[in-house]
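Removed from the display is one protein chain of the complex; every other protein chain stays in position.
Chains here go by letter, A, B and C, matching the order in which they are written, and residues are numbered from 1 within each.
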Amino acid sequence: MSTTTPAWERVQLARKADRPHSLDYVNALINGFVELHGDRRHSDDPAMIAGIGAFNGRTVMAIGHQKGSNTRENLDRNFGMPNPDGYRKALRIFRHAEKFGFPLICFIDTPAADPGLGSEERGQATAIAENLLALASLRVPSVGVVIGEGGSGGALAISVTDRLLMLENAVYAVASPEACAAILWKDSNAAPQAAEALKLTAQDLKRFGIIDEIVPEPEPAHDASDATIQRTGEAIERHLGEIEAIADRPAGIDRLLELRYEKYRGIGAWVDEQEELIGELPVGVPGTSTPESTSD
Amino acid sequence: MSTTTPAWERVQLARKADRPHSLDYVNALINGFVELHGDRRHSDDPAMIAGIGAFNGRTVMAIGHQKGSNTRENLDRNFGMPNPDGYRKALRIFRHAEKFGFPLICFIDTPAADPGLGSEERGQATAIAENLLALASLRVPSVGVVIGEGGSGGALAISVTDRLLMLENAVYAVASPEACAAILWKDSNAAPQAAEALKLTAQDLKRFGIIDEIVPEPEPAHDASDATIQRTGEAIERHLGEIEAIADRPAGIDRLLELRYEKYRGIGAWVDEQEELIGELPVGVPGTSTPESTSD
Amino acid sequence: MPDFFRRKPTFNREDVSAEDGPVVPDGLWVKCQKCKDLVYSKDFERWFRVCPKCDFHARLSASQRIEYVLDSGSFEEWDRGIVTSDPLEFSANGDVYREKVKSTTRKAGQPEALVTGRGRIRGYDAAVAVTEFRFLGASMGSAFGEKFARVVERAVDQRLPFISISNSGGARMHESTFSLMQMAKTTAALSRLGEHKLPHISVLTDPCYGGVTASYAMVADVIIAEPGAMVGFAGPRVIEQITRQKLPDGFQTAEFLLEHGMIDMISRRSELPGTLSLLLLHYADAFLGRHQPGYAMSGQSRNGEAR
Partner (left out) sequence: MPDFFRRKPTFNREDVSAEDGPVVPDGLWVKCQKCKDLVYSKDFERWFRVCPKCDFHARLSASQRIEYVLDSGSFEEWDRGIVTSDPLEFSANGDVYREKVKSTTRKAGQPEALVTGRGRIRGYDAAVAVTEFRFLGASMGSAFGEKFARVVERAVDQRLPFISISNSGGARMHESTFSLMQMAKTTAALSRLGEHKLPHISVLTDPCYGGVTASYAMVADVIIAEPGAMVGFAGPRVIEQITRQKLPDGFQTAEFLLEHGMIDMISRRSELPGTLSLLLLHYADAFLGRHQPGYAMSGQSRNGEAR
């Protein structure tokens, strides 16, 4: 089994500790950024940052997963894995943006939602699901950017936006290659193969129509932080400008919500077979379950 | 100092353990009542009950503080003192009622909001305040009934309704007579005097215009549970019918919200003195604080 | 509202397989998976495949569930022909997804992990979506998501309340990001349902994890779980592996979720049709408008217990 694959190399790049993280983008792109804290329920989750500021002359609200740049920071930030309080802070900010009509910019960079005991007790699944529901009908324009690792439902919970962008070396998948390899290959050393099979690169996802644009990294982001952030800001501005133009028309927000609905409604790959091909199978036939699936 | 006063006797009646409690009202008045549980955040608080059912042919949502009828039940129900999770369960039900357009009926019966460490950690003040804000603009008709003890902000958090009724032997005050006596008399044995001074009876509050109707108890509720509940149901129906008639007109909900705003906006007793009487006092004059107040 | 003897399920002994429920040592007795006691097989079936001794709720197939919950003969299936088209051309370690779908279709007796349609529960019409765990652990892929979105959209068109009955092992790896995006797609559909004042009632059954709980199943207006059902985001083994935390007894059971405020109630399988029909009656006020005694009466006359 080969020890690496092109997709696996992307995974390594996406995870680089010195790659710029959400606060780097926010501090560089959003003028007068004021960080807002807390879920008003239980805690302030350092793995999820949020705030308000001026992006190219208009007020926006920004949200992002926050990884650290070293082990100490990562321990403080729980490696960018939010607990339910983090998702509920995000939810509060969604509603805040909606109340005031501020566009929403989301920076996606997490290996996964936190899988701990406390997270289960406080409803990690519920928290993520409520965010998906809120984003689907949020009455403000929204742009998301996968800047590093887009891991599973924990990433999705802040990425259901009008436009979804992705850095050239970012990845986005339903599960980590390691988890996928452990389940389907019964061998976590098969992660490079799993990464390839999961089609998790920006190029794949652009081809599938799941993302709207790839932000190029002529040099990898960890070697060219400022240039990458600037290029990302330009891409956000271009997309935000386009959807604001829609939103600013009469009943424009309703139109925006329709377009957002169609965008996510349209994602999927299925066929509608003729009934005779599938056959009307008898109910209650015997069978055994094959639970080849993860729990994240 | 006299050991009792008329107001203090009302307090004793209002607190009687065999007085009907919220679930007694709900089960008797609401057909096919289905209790709904949980705040979707942290826990299910047994001191606050909530659910859905049919009240005289229309679907309503009901919420109530829940005391026990004996010590064991009271330990389970925390003596009817909700924690933040209880108030957040109520908030969820408010929003649920609003989503579906169901009228809201609230049964108020608590000595106070829970004053424990966990309640402070999870934001008791925040939880109560958010409920007040939500109720002020909730787009469905609402009726509240103080069936026993209306204690402080913990009671208010589910009582900001279009119509507020009160049983003849119920009480409602900013603090318990015991707490008031301890602070202002420096002697909790002065509770009977404090009860009198707090003007906490239904008769007082009707006179002040704070409540809309007194539900009579020809026999005290603990001696005539069924009759009291039935009479309460009739009063709720009468008021609910009136406000539904407003709400059912075109833009009726907006009118209802205006009336609700005026109702609470109008409560208070103040005068607008001539400027010369008050005097333009110098800023920053020395003075000492006199914090004669409670923290609940 | 116990109602055990009203209907007789008509499943064969062969349904009872090692993984899906009690083992059948002979023609007359089944062995309960939980208490290991032997139960007379006819009793077991009359009790909706719930152990009469320890209350263990055995796993059901989608079609068994539909038979148990819906009025006999009322189910009209929708979109049975929608199947995955394998967008990633996925194979893992020589296992080809496309082939796996074919074989699992045969084994499960269903062409996808979700069965959708409309039916009646004690006379009340509803759109329904029921998972089939035997189909790749009822993981959510593209076809699952498409069927879900369609049944919800049709519920809006036909002004039907919506009931989902779910279990799931998690996400379907084989469709990766397509699979992930079905979480967004299914909840987006629900946001439209809500705008039309149509309720979503979610029934969680054992086991219910991952993409399904972190999307449509946990944002229902009313959430009901079966006793003992395991429900969570991450599975217990994953949590123990990653966090090295010792998990408490009863962790992620329906009872644990109720205590932590995540679900509205626990309903025994035999009581589920009664609970659902009562809720449908109450919510009808919202989507049919108030003062619709005809609708309420039709329900009342059928089950006689609603008001």
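By definition in this document, a residue touches a chain if its C-beta (ideal position, glycine included) is under 8 Å from a C-beta of that chain, and two chains touch if they have at least 3 such contacts.
Owing to the predicted nature of the structure, the values given are computational and were not obtained by experimental measurement.
Chemist: Relative to the complete complex, which of the depicted chains are touched by the chain excluded from display?
Modeler: Counted over the whole complex, the chain not pictured touches A, B.
Chemist: Taking the entire complex into account, which one of B:Thr4, B:Asn56 or B:Thr126 touches the absent chain?
Modeler: B:Thr126
Chemist: Of the listed residues B:Ala14, B:Val60, B:Cys180 or B:Ala221, which contacts the missing chain in the full complex?
Modeler: Checking each option in B:Ala14, B:Val60, B:Cys180 or B:Ala221, the one touching the absent chain turns out to be B:Cys180.
Chemist: Taking the full complex into account, find the residue in B:Val60, B:Ile105 or B:Leu205 that is in contact with the omitted chain.
Modeler: Touches the omitted chain: B:Leu205.
Chemist: Using the touch definition from the top, which of B:Ala194, B:Ile214 or B:Ala247 touches the missing chain?
Modeler: The single option touching the absent chain is B:Ala194.
Chemist: Using the document's definition of touch, tell me which of B:Ala113, B:Val215 or B:Leu240 contacts the absent chain.
Modeler: That would be B:Ala113, which touches the missing chain.
Chemist: Considering the whole complex, not just the chains shown, which residues of subunit A touch the missing one?
Modeler: Against the missing chain, subunit A presents residues 31-32, 34-45, 52-54, 57-59, 85, 89, 96, 99-102.
Chemist: Please output the residues of subunit B touching the missing chain, sorted low to high.
Modeler: Listed in rising order, the touching residues are 113, 115-117, 119-126, 128-130, 132-133, 135-137, 152-153, 156-157, 160, 172-175, 180, 183-186, 190, 193-194, 197-200, 205, 208, 210, 260-261, 264-265, 267-275, 277-278, 280-296.
As a convention for this text, only the chains that are shown with their structure count from here on.
Chemist: Among all other chains, pick the one whose mean CA position is farthest from the mean CA position of subunit A.
Modeler: Result for max centroid distance from subunit A is chain B.
Chemist: Could you tell me the distance, in whole angstrom, between the mean C-alpha positions of subunit B and subunit C?
Modeler: 40
Chemist: Per the centroid of Cα atoms for each chain, what is the distance between subunit A and subunit C, given in Å?
Modeler: 28
Chemist: Between subunit A and subunit B, what is the separation of their C-alpha centroids in Å?
Modeler: Computed from C-alpha means, the inter-chain centre distance equals 43 Å.
Chemist: What residues in subunit A touch two or more of the other chains?
Modeler: 121-123, 126, 130
Chemist: Counting only residues that touch at least 2 other chains, which ones in subunit C make the list?
Modeler: As it turns out, subunit C has residues touching two or more other chains at 260-262.
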